[in-house]
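Removed from the display is one protein chain of the complex; every other protein chain stays in position.
Chain naming follows the written order as A and B, and within any one chain the residues start at number 1.
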Amino acid sequence: MNLPEPYRLLIFLAGTLAFVGFHAAYLVWVERKGAGRFQRRPGPTEAGYAGLLQPIADALKLLSKQVIVPPTSDAVLFRAAPMMVMAPALMCLAVIPFGETLVARKVNFGLVMVFAFGSINVMAIMLSGWASRNKYAIISAARIVSQNVAYEIPMLLVAITLLMMMGTMDLQEIVRKQAGWFWNWNLFQLAANPLMPVTFLIFYICMLAETNRAPFDMAEAESELVAGAFTEYAGMGFGVFFMAEYANVVVGCSLATILFLGGWQSPIGWLPGPWWFLAKMYFLIFCVVWVRWTFPRTQFYGLLNLSWKILIPVSLFTLVLTSVMLKLF
Amino acid sequence: MFTLNLGPQHPATHGVLRVKMTMDGEYIRRAEPVPGYIHRMHEKMGENRTWAQYLPNTSRVDYLSAMHYTHAYVGVVERALGLKPPPRAEYIRVITSELNRISSHLVWLGAFLLDLGGFTPLLYAFDDREKILDLLEGITGARLTYCYYRFGGLCNDVDDTFVRGAQEFVAYMRPRLSMYQTLVTDNIILQKRLVGIGLITSEQCRKYGATGPVIRGSGVAYDVRRVEPYSVYPELDFDIPVFPEGDSMARYRVRMEEMAQSLRIIEQALARLPDGPVMAANVPRVLKLPAGDYCYAVEAARGRFMVRIVSDGGEVPYRVKLRTPSFSNLSLFEETSRGLLLPDAIALLGSLDLVIPDVDR
Partner (left out) sequence: MKVPLRDLGRGLWSLLSGMRVTLGQFFKPTVTVHYPHQALKMPPRFRGHIELVRDPETGKAICYACKLCERACPSDCITVEGVKLEGDKKKSVTEYRLDFTKCSLCGACVEACKSNAIRFSHEYNLAGRSKEQFIMDLFKRLEAEGK
């Protein structure tokens, strides 16, 4: 397709928005259906076939509710926080390549951009907690900052490991280098780093923690902090946080797919295309749901211990191991 | 330092308990339970109705172990009257009580895991509990507030469907318990959250009168079924699970082990279930208890439940005193929660297995 650049960008803008909107809405459905199946119940069934209209009904309900700004809160920040939490997820998707040519903007430092915008989400949740002026929300804000500082580090160490192997920050280039059969995926590059699956596991755990998904949902922790940073939000204000959580899951799983599972590359060497990308991403998302509905929540210091005492040393070790292997072979 | 009001509407207090916490960041300096939001004057109600009319009240004090509570009240009236229920009735009481204990522990398991942020075990536990409720509904007609025991026996006999259903349940439940072992007990996240958290010493248990799984989790083998045997428990072979660690994990393990022991009791009682009437022949039509002071204690799912009645010889009690286990267990919380983090305190609160209407009664 040889569209002029502005039109192409507009199409991609609309496409990205639709992609995020669709996934944020329908991942809620997937989550509820999945939770239902894990718990031996059918999940939503009433709105539409198999409850497929449920997300739309939920969104309409949330939209029709009043957005209450508590009188003691910091009104500007309180309103800004939901926007700030949604925007970075959209920005990240601008550089995610879904296929050989299917990318909104080719940026040769895409990886940095994803990480940079990925961290803003934390600040937004912290702001929402702070602006609410609620005790539970402030505890939650404090938790989320220390949690994300702790998990950013091993995630970046893992990213550096991959950078050394790939030699590029261009996400498309990273995927191109994993072409061919599935043993060309970074996940199975045991020659470069024998601990590659462990690295992937670290990345996945950090991704769960970064997106505040169970068992690391310290910010929401409904049995301790009621709803944490979102306690004071009503109507669509809460809905946006909810959608942003799923948008971040999409970004996280996409990134994991690109970095470790060969993006749009086919596992059997032929027919590469966006469908492979989506299939891999959905599998990772299913695992997110699976993990959430299996485990109890970690304790907060347990979470920090896991990061500082296990994940960071191990990821440092893999980093060193990779550099040694690269130097030797 | 700030004050945090946990409750009366909070997801982790399971009802309307309010805990006034003085916090230093996430550390608890002092947590003061404020009960009384669901006080229903059960003791006072006893003074304005006849002995028989008070019977339905007992199953509403702790709605999760209704059988035990009714058992204690029926037991104290029988003791005062010198009535002896027929053996079949006694065995059925033991079977239904133990079924009720399992169903109560299953609710605790689900709610406790919910406090810790695990949602799925709740649904599994409720699935199992549903089987018990169906069994009990079949014989009593109610799913929660059974009101099944009568002075001198039971209100109706069990049928073969129940006996077969109970046997099937025992066979069904054993693999489920090992499933919980894999899914929940062995889970490293759960272990990290419970081991060494919320220590309660046996001395503290004695001081506050804590009983049930709480004291057995602190290393004291105190079980009313053993120390003050009632009904046909002395004839049955079962163990009292005791764990000396005193942490939340010990209390967790006590309850899980108790479910297995209850299954053993049910199995034995079903095998020995004698034939005969379920109601004593000499129950007077109008109950007038001889004047005096009587006590009867049972091991409810949460600990020692005791009814003390004072009769002046009339048709109406002079005084009914209910000694409920949750109240004593809750009073531990203030002392043991000092210095804990908020999530740990919630784990501790969950491991005490409180039923708030039982605290307030």
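Basically, contacts are C-beta pairs under 8 Å (C-beta built on N, C-alpha and C of every residue); 3 or more make two chains touch, one makes a residue touch a chain.
Only a predicted model underlies this, so the values are computations on that prediction, with no experimental measurement involved.
> For the chain that was dropped from the view, give me its touching partners among the shown chains.
Touched by the chain not displayed, across the whole complex: A, B.
> Among B:141, B:290 or B:313, which residue is in contact with the omitted chain in the full complex?
Answering carefully, the residue with contact to the hidden chain is B:141.
> At which residues does chain B meet the chain that is not included here?
Residues 49, 52-57, 60, 120, 124, 127, 130, 137-142, 145, 147, 155-156, 179, 182-184, 186-189, 191 of chain B touch the chain absent from view.
> Over the whole complex, note the residues of chain A touching the chain we left out.
Listed in rising order, the touching residues are 34, 36-42, 45, 290-291, 293-295, 310.
The rule we apply is simple: only the chains that are shown with their structure count from here on.
> Could you please specify the touching residues of chain B with respect to chain A in the complex?
2, 4, 10-12, 25-26, 113-120, 123-124, 127, 183-184, 187, 189-190, 192-193, 341-344, 346
> How about chain A: which of its residues touch chain B in the complex?
Interface residues on the chain A side: 35, 38-41, 135-136, 139, 142, 214-215, 217, 221-226, 293-302.
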